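The structure appears right after this line, and notes come after that.
Complex shown without one protein chain; remaining protein chains in place.
Think of it as A and B in the order they're written, each chain with its own count starting at 1.
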Amino acid sequence: MISEALAQGDSMIHRLDPCVRVVCAFGVSFALALSEQFGVLGLYLVFALVLVALASLGAGPVLKRLKPVLLFVLMIWVILPFTHEGEPLLRLGPLTMTRPGVELCLRITIKSVSILMVFIALLATMTVATLGQALHRLRVPDKLVFLLLMTYRYIAVIQEEYQRLLRAARFRGFVPGTNLHSYRTYAYLAGMLFVRASLRAQRVHNAMLCRGFNGTFRSLDSPLSNRLNPVFMTGVSALTLVLVVTELLWK
Amino acid sequence: MHISEGVLSGPVMMAGAALAVAGTAVGLKKIDYDRIVHVAILSSAFFVASLIHVNLGPSSVHLILNGVVGLLLGWAAFPAIVVALFLQAVFFQYGGITALGVNAVIMALPAVICYYLFSPFLNKGKKTVFAASFLAGAGSVFFSCLVLGFALYLTEKSFFEVSLLVVTANLPVMIIEGIVTGFCVTFFHKVYPEILPRPRGRSNP
Partner (left out) sequence: MTNPIIKLENISFAYPGATEKILDSLSLEVYHGDRIGMMAPNGSGKTTLFHTIMGLCRPDSGTIEIFGSPVSTEQEFQAVRSRIGLMFQDADDQLFCPTVVDDVAFGPLNLGLSADEARDRAREVLATLGIADLENAITHRLSGGQKRLVALASVLAMEPSVLLLDEPTAGLDNGVKEKLVKILNHLDISYVVISHEFNFLTAITDRVFSMESGKILSDDEVRIHQHEHMHKLGNHPHKHV
């Protein structure tokens, strides 16, 4: 279910220190989300495309990952240009497209697609294990990092338990439908997942105690030293700064 | 139920992020080291459960169950939900980084509110438990819709109709969530009551 296929590559981006990638992803995403000018947004789009290219991800996998956002974008293009008030741009029979409506749609489209491409290029190219390590080195609180890694670790285990429970229910003739019986069955399945999760948590906690856990998290830090780290960091920061300044001056 | 990247205005996005950081910080503070594994693995269960699709007429909707997580974890539900949403973003690209704050508030705040409103009724009789958890399940989806609608409205006044649409479209989801949460919590009562929070005052949620 969970595939971390994009993390397997060996591109320039994959070889960068995960910390550098996390910082860049945050910086670029927020700068991008706060921009309004079409010229600047267009440059961000190009920037995001360059990052995806640097990560040498095929168009197929990237488009697949973008599917949810593309569907969302399609939906807003069907609605917003016609419902938004403002100066009419185009009449299509009884419907009127307004200029502000179209501009809003265009802005959302560029922003959402670019932000997700930045995310895919910089973050989806590492495993959550690596990401957790990076967050730890970036001084994200230990508890939160531990929570993230532990949640990640047990998703596959619980997913498997769910499949087994569902199979057992099907073997006993369960056919889901829109009725109370089905909802109750799903409620019990979900309830069972939580119960098993809780029981497992006790066992895992015991296992941690057995291996000397005493309330402090220690971890193996393994920074990836790479000549490219400072170069990439500086390049991305400089570009983002230029775009932010341009955005501010444009107004 | 979430807001896509690139939709929200700067102030709304930043306010959401600030609220999410604050909520997460409070939640983390309430989790001591004996409970952290519990919170983490329940968060995995929440992640998996939210992939369960149930039929709704000819179509289907996925479960949300933030009400259940709220009732089970109290404030700790906040970081648990944030982590699950972040992992959803990493694996499925349902969202990215900038909308994470607002989306976390949309899902987690109602969970915590429902904990405070309804968990006092969980050690009562079977019918009360079902009613309270039905309201917690339906209520947390309703509150989520409200927060989502409010965030959209603050971003752009013309999103008002969209916000109304969100609430209306989610009415059946609220009912399903209510029913599922009701059965789910009565199930806990029957098979494993230890999972439910003890009456407040003796434990820290």
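Just so we're on the same page, a contact is a pair of C-beta atoms (placed from the backbone, for glycine too) under 8 Å apart; a residue touches a chain by one contact, two chains touch by 3 or more.
These numbers were taken from a predicted model, which means no experiment stands behind them.
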Using the touch definition given at the top, which of the shown chains does the missing chain touch? A
Check the options A:M12, A:M97, A:A129 or A:L228 and report the residue that touches the missing chain. A:A129
Pick from A:A5, A:L209 or A:V231: which residue touches the chain that isn't shown? A:L209
Which parts of chain A face the unshown chain closely enough to count as touching? 4, 127-129, 132, 149-150, 152-157, 200, 203-204, 206-214, 218-221
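Going forward, only the chains that are shown with their structure count from here on.
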Considering only the defined contacts, which chain A positions touch chain B in the complex? 1-4, 25-26, 29-30, 32-34, 65-66, 68-69, 72, 79, 83-85, 104, 107-116, 118-120, 123-124, 128, 131, 141, 143-144, 146-148, 150-155, 157-159, 162, 176-178, 180, 182-184, 186-202, 204-205, 208, 215
Touching chain A in the complex, chain B uses residues 4-8, 10, 13, 24, 28, 31, 33-34, 36-45, 47-49, 51-52, 54-57, 63, 65, 68, 72, 79-80, 83-84, 86-87, 89-94, 96-98, 156, 158, 161-162, 176, 179-185, 187-188, 191-192, 194-195
